[in-house]
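Please read through the structure below; I'll follow up with questions.
Complex shown without one protein chain; remaining protein chains in place.
Up next, subunit A:
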Amino acid sequence: MKAENPRQIGARVQRFEDVRLLSGVARYIDDIRLPNCLHLTFARSQMAHGRILDVDTSALEDIGYPTWVFTGKDIGDLSMKAHQDVPEMQYSEQPLLARDVVRFVGEPVAAVLAEDPYLSEDAAEMVFIDCDPLPVVGTMDQARDPSIPPIHDGWKSNVFIERQMKGGDLEAARANAAYVVRRTFRNQRQTGVPMECRGVVAQYSPGDRMLTVWSSTQMPHLVRTYISEELDLPESRIRVIAPEVGGGFGVKGQVFGEEVLVAWLAMKTQRPVKWIEDRRENLIASIHARDHAHTLEAYVSKEGRLLGLWADISVDVGAYSTFPFTAAGDPGMAAKVMPGPYDFQAYEATFRALASNKCPLGTYRGVARPSAVFSQERLMDEIAKEIGMDPIEFRLKNIIREFPYKNVLGFTYDPGSYAESLEKIREILADDIAAARETRHSKEKRIGVGLACFIEQTAHGTPDFTRRRVPIETGYIAARVEMQPDGTVVIGLGLQSHGQGLETTMAQVAADALGIDPKDVFVRHGDTLTSPYSVGTWGSRGGPLGGGAVHLASLKIADKLKAIAAHQLQSNKDQISLGGGKAYITDDPSRYIPIRTLARQALRNVENLPEGMIPGLEAEYSLDGPRDGTYSNAVHAAVVEIDVPTGKLKLKRFVVVEDCGTIINPLVVDGQVRGGVVQGIGSALFEHMIYDEQCQPLTTSFADYLMPLAPELPNIEVHHIETPTPLNPIGAKGLGEGGAIGPAPAIANAVSDALGVEVNETPLTLNAIWRLSAHIRGEAS
């Protein structure tokens, strides 16, 4: 008889990392304390655009305690460079401390160190930055106005880059269209806001010539490579450690100037140096996101089939290009994903990155897709309305149903459950749709239902980055799996876990391949000394690529365990199974050897190994993404209730139907989806990084930059469909970002449904909804 081994992949395993996080003993960046440490505070620009006349640090001479101060003149040509290797790109370079010109409020100008963080903060306030104001570029119109001078020397205009993507015959689509629907959509500037701000600690040890850098980052190896290249140090002498990281969401998914500078300062001063970002710095000067404007024009047949799509995409990417995804990242991604889950074969997009005197734009959960899907899904509702069709029917008429599907840009979609998800959500929402209809003529309370149907390219790998020609260059994830003499396992993982639960999910994957308990698998990550080279955790790649790499490396060890067991049980390797901590004869589980015994033999009692077998149980695997990635899909639906006299919106219900292929751990998947959804609700309703006309940031605290709080939210309902992808060894697709993509379009569609008006901008604040409902109150809007 065959043994039944419960599979760990798919099990609701409680997280192994939780105990240290709950007990308070987890060590985040500010808990790294080194003796003799200097504390760093930046003097940052208070002006959005200005020529530096002088950085006066003379007041520090009489301050009464030791200080160290560095300005742009002291650091040579150290800078952040992030270029997309295409001829259209205009390059920007940001000195680690501004040299001649400041280009956004919050740009670092001087680094001030003292032996106590309160004292370095006092000292930094005494640095006087004397600047002559320069004309400010604060809007997309100003960025495209040729009469306003470029913000970077040698530039021809304030456009970082403008390019096109196209496929099929758009002229024919236009000529055959019975309906042409054109709309303009706008998403506000935001920031990702991990609850832990950034921070860097560095120490140089002259004895072994080793530079150790602790940073609250999602990508320790990439930080190491950049520091190595910029400071001209061998990578073998640099160790970068991401300690416990208190949230990232993409904000910590770039290499920052502060990481390079703190390392340089530790070498320069020959003392440990520590910098902990405060919340104001985090809000105004880490990384911003979104800030998209799209104009779309759809060509639709008499029968309601989409024939083609034209798009014009602008993104305000701020003052500098960021490493490694560059200023071209967001607009390029928006143009690439705009065709979405719908079947049409004519498309043309022009996309551009516009410079401004604002904080640079970087990655934030969803990267361009929340904005692209906002435009795409608002447009689908607008078309449905214009041609008099039910919005779900219209989507079902155009949804892709045959897989693999080659889209208009040549990207191949692996199998998903697009139509099935739409059908399922229609069923779930039937009563809400009926209830909404009842309120259609109310002047008091309106109910609206809206949805967003989308796909998300995940598990991007090297082929994708080669096409984009950005400095990330590569996308594989490596895992090194090592079984110890007692049968427990250590995984050195190239990913870094900052809330995703990788210490649990990767252990589950290894446990299945090795036939052991996941509790016996210890996942180490976030330390370049103990993990194989990889580019970090971002882009919904951890589950599929990390999981796949762990699976394949573990199989190599499993194969060796089977060979040893077969030798001792006088059987064949292919007749051995692993499970329940044992290697046993598949057809006769009563004949077995405990795996821990095999491990001991492989590493200690090696005289028992088959002749010629090399001792050891260690294997590494690097898994890269498939050519076009794998495509997760989801439908999000919002039910809103609007109080017309006040404009107050209540989110009554939020439902997700999602398909990320094989689910490794449902507890973790639901957590990722719900967390993402609530960030998306923040984009839809609250979060807005506001600048005035002089590009002064106005939302510089949590009292001004509003995020979703518990009372404003319903419980988020999550339903799963599992379509394992053939492109991944465990069938998993990525899911970390998807939750954040759908809420803004779903909620905007719900508001549009409730009020009977176009809703083309976010955030939908109380004021915005009050204005959108003016016609119902009989006021001019």
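Basically, a contact is a pair of C-beta atoms (placed from the backbone, for glycine too) under 8 Å apart; a residue touches a chain by one contact, two chains touch by 3 or more; residues count from 1.
By our rule, contacts and distances are computed from a predicted model.
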Protein name, per the UniProt record, of whichever chain is missing from view ("ABC transporter permease", "Xanthine dehydrogenase family protein subunit M", "(2Fe-2S)-binding protein" or "Chemotaxis protein CheA"): "(2Fe-2S)-binding protein"
Candidate in contact with the missing chain, chosen from A:L40, A:V55, A:V245 or A:A684: A:V245
Among A:I9, A:I75, A:M140 or A:V193, the residue in touch with the chain that has been omitted: A:V193
Chain not shown, touching residues in subunit A: 14-15, 17-28, 30-31, 33, 118, 193-196, 244-249, 278-279, 498-501, 667-668, 670-671, 674-679, 701-703, 707-711, 713, 715-716
